[in-house]
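Worksheet for the structure shown next.
A single protein chain has been removed from this complex, and every other one stays in its place.
Our next item is subunit A:
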Amino acid sequence: MENNEALIIQILAHRNAAQLKLIRETYAATYGEDLLKDLDSELWSDFQRALLLWTLDPTERDAYLVNEANKQLTSSNWVIMEIACTRSSNDLFLVRKEYHARYKRSLEEDVAYHTTGDYRKQLLVPLVSAFRYEGDEVNMMLAKSEAKILHEKICDKAYNHEEVIRILTTRSKAQINATLNQYNSQFGNAINKDLKSDPKDDYLSLLRATIKCLTRPEKYFEKTLRLAINKLGKDEWALTRVVVTQAEVNMQCIKEEYHKRNSVPLERAIAGDTSGDYENLLLALIGHEDA
(Lines give C-alpha, C1' and ligand atoms only; values in the text may rest on other atoms or scores of the structure.)
Protein backbone atom coordinates (compact mmCIF):
# COMPACT_ATOMS: atom_id res chain seq x y z
CA MET A 1 0.00 0.00 0.00
CA GLU A 2 1.44 3.28 -1.04
CA ASN A 3 1.40 6.06 1.42
CA ASN A 4 -1.12 8.42 -0.01
CA GLU A 5 -0.33 11.03 2.50
CA ALA A 6 -3.16 13.44 1.89
CA LEU A 7 -5.65 10.64 2.24
CA ILE A 8 -4.01 9.42 5.41
CA ILE A 9 -4.14 12.92 6.86
CA GLN A 10 -7.77 13.19 6.01
CA ILE A 11 -8.61 9.86 7.57
CA LEU A 12 -6.45 9.97 10.63
CA ALA A 13 -6.61 13.60 11.55
CA HIS A 14 -10.34 13.72 11.74
CA ARG A 15 -10.89 10.72 13.92
CA ASN A 16 -10.95 10.63 17.67
CA ALA A 17 -8.97 8.23 19.79
CA ALA A 18 -11.62 5.53 19.88
CA GLN A 19 -12.00 5.60 16.13
CA LEU A 20 -8.25 5.50 15.62
CA LYS A 21 -8.07 2.37 17.72
CA LEU A 22 -10.72 0.82 15.51
CA ILE A 23 -8.82 1.83 12.40
CA ARG A 24 -5.65 0.21 13.68
CA GLU A 25 -7.49 -2.97 14.58
CA THR A 26 -9.26 -3.11 11.23
CA TYR A 27 -6.02 -2.47 9.39
CA ALA A 28 -4.34 -5.28 11.30
CA ALA A 29 -7.21 -7.66 10.60
CA THR A 30 -7.21 -6.76 6.90
CA TYR A 31 -3.51 -6.57 6.15
CA GLY A 32 -2.18 -8.77 8.90
CA GLU A 33 0.15 -6.03 10.11
CA ASP A 34 0.17 -3.15 12.54
CA LEU A 35 -0.61 0.09 10.72
CA LEU A 36 2.23 1.68 12.61
CA LYS A 37 4.68 -0.84 11.22
CA ASP A 38 4.05 0.53 7.74
CA LEU A 39 4.82 4.03 8.87
CA ASP A 40 7.86 2.82 10.74
CA SER A 41 9.60 1.48 7.70
CA GLU A 42 10.59 4.85 6.25
CA LEU A 43 12.79 7.44 7.81
CA TRP A 44 10.77 9.56 10.09
CA SER A 45 10.04 13.01 8.92
CA ASP A 46 8.24 15.46 11.16
CA PHE A 47 5.11 14.47 9.31
CA GLN A 48 5.55 10.79 9.95
CA ARG A 49 6.40 11.33 13.55
CA ALA A 50 3.26 13.40 14.01
CA LEU A 51 1.17 10.78 12.26
CA LEU A 52 2.65 7.97 14.32
CA LEU A 53 2.03 9.77 17.59
CA TRP A 54 -1.48 10.71 16.61
CA THR A 55 -2.35 7.12 15.76
CA LEU A 56 -1.39 5.88 19.20
CA ASP A 57 -4.06 6.19 21.83
CA PRO A 58 -3.30 8.85 24.47
CA THR A 59 -2.09 6.39 27.08
CA GLU A 60 0.24 4.58 24.68
CA ARG A 61 1.44 7.88 23.35
CA ASP A 62 2.40 9.22 26.76
CA ALA A 63 4.16 5.96 27.67
CA TYR A 64 6.06 6.10 24.38
CA LEU A 65 7.07 9.74 24.92
CA VAL A 66 8.34 9.11 28.43
CA ASN A 67 10.33 6.09 27.32
CA GLU A 68 11.84 8.09 24.47
CA ALA A 69 12.62 10.97 26.82
CA ASN A 70 14.46 8.63 29.16
CA LYS A 71 16.84 7.68 26.41
CA GLN A 72 17.74 11.26 25.59
CA LEU A 73 19.52 13.93 27.49
CA THR A 74 18.61 17.41 28.59
CA SER A 75 15.39 18.83 27.22
CA SER A 76 13.74 15.46 27.64
CA ASN A 77 13.23 16.23 31.33
CA TRP A 78 10.60 18.67 30.28
CA VAL A 79 8.64 16.03 28.44
CA ILE A 80 8.54 13.84 31.54
CA MET A 81 7.53 16.79 33.72
CA GLU A 82 4.94 17.95 31.20
CA ILE A 83 3.24 14.57 31.07
CA ALA A 84 3.41 14.02 34.81
CA CYS A 85 1.91 17.41 35.61
CA THR A 86 -0.70 18.04 32.96
CA ARG A 87 -2.44 14.66 32.93
CA SER A 88 -5.13 13.79 35.44
CA SER A 89 -4.23 11.43 38.27
CA ASN A 90 -6.11 8.59 36.65
CA ASP A 91 -4.64 9.22 33.21
CA LEU A 92 -1.13 9.32 34.62
CA PHE A 93 -1.78 6.01 36.30
CA LEU A 94 -2.99 4.47 33.07
CA VAL A 95 0.27 5.60 31.50
CA ARG A 96 2.19 3.81 34.24
CA LYS A 97 0.18 0.67 33.62
CA GLU A 98 0.73 0.91 29.86
CA TYR A 99 4.44 1.39 30.50
CA HIS A 100 4.55 -1.96 32.35
CA ALA A 101 2.92 -3.69 29.41
CA ARG A 102 5.07 -2.08 26.76
CA TYR A 103 8.49 -1.89 28.33
CA LYS A 104 8.36 -4.56 31.02
CA ARG A 105 9.55 -2.15 33.67
CA SER A 106 7.92 0.47 35.79
CA LEU A 107 7.94 4.06 34.60
CA GLU A 108 9.42 5.30 37.84
CA GLU A 109 12.28 2.81 37.81
CA ASP A 110 13.28 3.95 34.34
CA VAL A 111 13.05 7.65 35.16
CA ALA A 112 15.00 7.12 38.39
CA TYR A 113 17.65 5.09 36.64
CA HIS A 114 18.14 7.45 33.71
CA THR A 115 18.12 10.77 35.48
CA THR A 116 21.42 11.71 36.94
CA GLY A 117 22.28 14.67 39.04
CA ASP A 118 20.32 15.50 42.14
CA TYR A 119 17.89 18.01 40.84
CA ARG A 120 16.27 15.98 38.16
CA LYS A 121 15.76 12.79 40.10
CA GLN A 122 14.54 14.58 43.19
CA LEU A 123 11.85 16.36 41.26
CA LEU A 124 10.98 14.04 38.40
CA VAL A 125 10.60 10.72 40.22
CA PRO A 126 8.07 12.01 42.75
CA LEU A 127 6.27 13.87 39.95
CA VAL A 128 5.72 10.69 37.93
CA SER A 129 4.79 8.68 41.04
CA ALA A 130 2.15 11.06 42.29
CA PHE A 131 -1.50 10.13 42.50
CA ARG A 132 -2.82 13.51 43.49
CA TYR A 133 -6.16 13.94 45.13
CA GLU A 134 -8.43 15.43 42.48
CA GLY A 135 -11.07 17.18 44.54
CA ASP A 136 -11.61 20.91 44.97
CA GLU A 137 -11.35 20.91 48.75
CA VAL A 138 -8.70 23.25 49.96
CA ASN A 139 -7.25 23.71 53.43
CA MET A 140 -6.62 27.45 53.76
CA MET A 141 -4.53 27.19 56.89
CA LEU A 142 -2.28 24.70 55.20
CA ALA A 143 -2.13 26.92 52.10
CA LYS A 144 -0.97 29.83 54.23
CA SER A 145 1.66 27.85 56.09
CA GLU A 146 2.98 26.13 52.98
CA ALA A 147 3.18 29.45 51.14
CA LYS A 148 5.37 30.62 53.99
CA ILE A 149 7.56 27.55 53.77
CA LEU A 150 8.02 28.03 50.02
CA HIS A 151 8.91 31.66 50.49
CA GLU A 152 11.42 30.83 53.21
CA LYS A 153 13.18 28.23 51.09
CA ILE A 154 13.23 30.50 48.06
CA CYS A 155 14.76 33.31 50.11
CA ASP A 156 17.41 30.86 51.25
CA LYS A 157 17.94 29.84 47.63
CA ALA A 158 17.20 26.28 48.73
CA TYR A 159 15.30 25.58 45.54
CA ASN A 160 15.49 21.82 45.79
CA HIS A 161 14.78 21.66 49.48
CA GLU A 162 12.76 18.64 50.62
CA GLU A 163 9.83 20.83 51.59
CA VAL A 164 9.63 22.52 48.20
CA ILE A 165 9.66 19.15 46.51
CA ARG A 166 7.14 17.73 48.97
CA ILE A 167 4.64 20.51 48.43
CA LEU A 168 4.88 20.52 44.66
CA THR A 169 4.92 16.77 44.18
CA THR A 170 2.25 15.62 46.64
CA ARG A 171 -0.38 18.32 47.11
CA SER A 172 -3.49 18.36 44.95
CA LYS A 173 -3.62 20.91 42.12
CA ALA A 174 -6.40 22.82 43.87
CA GLN A 175 -4.33 22.99 47.05
CA ILE A 176 -1.25 24.16 45.15
CA ASN A 177 -3.30 26.86 43.45
CA ALA A 178 -4.54 28.08 46.80
CA THR A 179 -1.01 27.99 48.21
CA LEU A 180 0.38 30.05 45.34
CA ASN A 181 -2.41 32.60 45.65
CA GLN A 182 -1.52 32.93 49.31
CA TYR A 183 2.13 33.30 48.32
CA ASN A 184 1.23 36.17 46.04
CA SER A 185 -0.95 37.97 48.53
CA GLN A 186 1.42 37.46 51.47
CA PHE A 187 4.68 38.27 49.72
CA GLY A 188 3.71 40.53 46.86
CA ASN A 189 5.19 38.50 44.01
CA ALA A 190 4.04 35.52 42.04
CA ILE A 191 6.23 32.58 42.93
CA ASN A 192 7.60 32.21 39.42
CA LYS A 193 8.84 35.78 39.54
CA ASP A 194 10.82 34.95 42.68
CA LEU A 195 12.19 31.85 40.99
CA LYS A 196 13.73 33.86 38.16
CA SER A 197 16.89 34.76 40.06
CA ASP A 198 19.16 32.98 37.61
CA PRO A 199 17.80 32.80 34.07
CA LYS A 200 20.48 30.31 33.00
CA ASP A 201 19.78 27.82 35.74
CA ASP A 202 18.22 24.72 34.18
CA TYR A 203 16.75 23.47 37.40
CA LEU A 204 14.96 26.73 38.10
CA SER A 205 13.49 26.73 34.59
CA LEU A 206 12.23 23.22 35.16
CA LEU A 207 10.79 24.21 38.52
CA ARG A 208 8.99 27.22 37.06
CA ALA A 209 7.65 25.08 34.23
CA THR A 210 6.46 22.47 36.74
CA ILE A 211 4.53 25.10 38.63
CA LYS A 212 3.02 26.44 35.43
CA CYS A 213 1.98 22.97 34.26
CA LEU A 214 0.29 22.27 37.56
CA THR A 215 -1.60 25.55 37.73
CA ARG A 216 -1.94 27.07 34.24
CA PRO A 217 -1.22 24.37 31.70
CA GLU A 218 -2.63 26.36 28.79
CA LYS A 219 -0.05 29.08 29.45
CA TYR A 220 2.71 26.52 29.58
CA PHE A 221 1.61 25.01 26.28
CA GLU A 222 1.28 28.44 24.67
CA LYS A 223 4.84 29.28 25.63
CA THR A 224 6.17 25.92 24.49
CA LEU A 225 4.47 26.36 21.13
CA ARG A 226 5.70 29.92 20.79
CA LEU A 227 9.31 28.95 21.44
CA ALA A 228 9.07 26.00 19.08
CA ILE A 229 7.54 28.04 16.27
CA ASN A 230 10.13 30.77 16.67
CA LYS A 231 12.88 28.16 16.88
CA LEU A 232 13.91 29.46 20.26
CA GLY A 233 13.45 26.36 22.33
CA LYS A 234 15.86 23.43 22.67
CA ASP A 235 12.99 21.02 22.30
CA GLU A 236 12.87 20.17 18.61
CA TRP A 237 9.85 17.92 18.72
CA ALA A 238 7.82 20.25 20.91
CA LEU A 239 5.51 21.46 18.18
CA THR A 240 4.52 17.95 17.17
CA ARG A 241 4.17 16.78 20.73
CA VAL A 242 2.05 19.65 22.01
CA VAL A 243 -0.29 19.68 19.02
CA VAL A 244 -0.77 15.92 18.97
CA THR A 245 -1.16 15.43 22.73
CA GLN A 246 -3.43 18.42 23.24
CA ALA A 247 -5.56 18.13 20.09
CA GLU A 248 -8.39 16.30 21.75
CA VAL A 249 -7.86 17.80 25.16
CA ASN A 250 -7.21 21.46 25.58
CA MET A 251 -6.59 22.90 22.14
CA GLN A 252 -9.33 25.50 22.19
CA CYS A 253 -7.95 26.99 25.39
CA ILE A 254 -4.41 26.91 24.06
CA LYS A 255 -5.44 28.61 20.82
CA GLU A 256 -7.15 31.40 22.73
CA GLU A 257 -4.12 31.85 24.94
CA TYR A 258 -1.83 31.90 21.91
CA HIS A 259 -3.91 34.48 20.12
CA LYS A 260 -4.10 36.65 23.22
CA ARG A 261 -0.38 36.52 23.79
CA ASN A 262 0.87 36.77 20.21
CA SER A 263 -1.88 38.70 18.41
CA VAL A 264 -1.84 36.14 15.64
CA PRO A 265 -3.88 32.97 15.49
CA LEU A 266 -2.02 29.73 16.11
CA GLU A 267 -3.04 28.45 12.67
CA ARG A 268 -1.27 31.33 10.95
CA ALA A 269 1.86 30.88 13.08
CA ILE A 270 2.03 27.19 12.29
CA ALA A 271 1.40 27.76 8.60
CA GLY A 272 4.23 30.27 8.57
CA ASP A 273 6.65 27.88 10.21
CA THR A 274 5.87 24.55 8.57
CA SER A 275 5.06 23.26 5.13
CA GLY A 276 3.66 20.37 3.14
CA ASP A 277 2.02 17.39 4.67
CA TYR A 278 3.34 18.22 8.10
CA GLU A 279 1.67 21.63 7.99
CA ASN A 280 -1.58 20.13 6.75
CA LEU A 281 -1.63 17.52 9.46
CA LEU A 282 -0.94 20.02 12.25
CA LEU A 283 -3.59 22.41 10.98
CA ALA A 284 -6.08 19.57 10.71
CA LEU A 285 -5.32 18.54 14.27
CA ILE A 286 -5.64 21.95 15.84
CA GLY A 287 -8.87 22.56 13.99
CA HIS A 288 -10.03 19.18 15.19
CA GLU A 289 -13.03 20.28 17.17
CA ASP A 290 -14.35 22.14 14.16
CA ALA A 291 -13.91 19.24 11.77
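FYI, contacts are C-beta pairs under 8 Å (C-beta built on N, C-alpha and C of every residue); 3 or more make two chains touch, one makes a residue touch a chain; residues count from 1.
The rule is short, and it goes like this: contacts and distances are computed from a predicted model.
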item: Protein name (UniProt record) of the chain left out of view, among "Bushy growth protein", "Geranylgeranyl transferase type-2 subunit alpha", "Annexin D4" or "NADH dehydrogenase [ubiquinone] 1 beta subcomplex subunit 9"; value: "Annexin D4"
item: Residue among A:D57, A:E108 or A:D194 that touches the chain left out of view; value: A:E108
item: Sole residue of A:E25, A:E68 or A:E162 that reaches the chain not shown, by the stated touch rule; value: A:E162
item: Interface with the unshown chain - residue positions in subunit A; value: 93, 96-97, 100, 104-109, 112-113, 118, 121-122, 125-126, 129-135, 137, 162, 166, 169-172
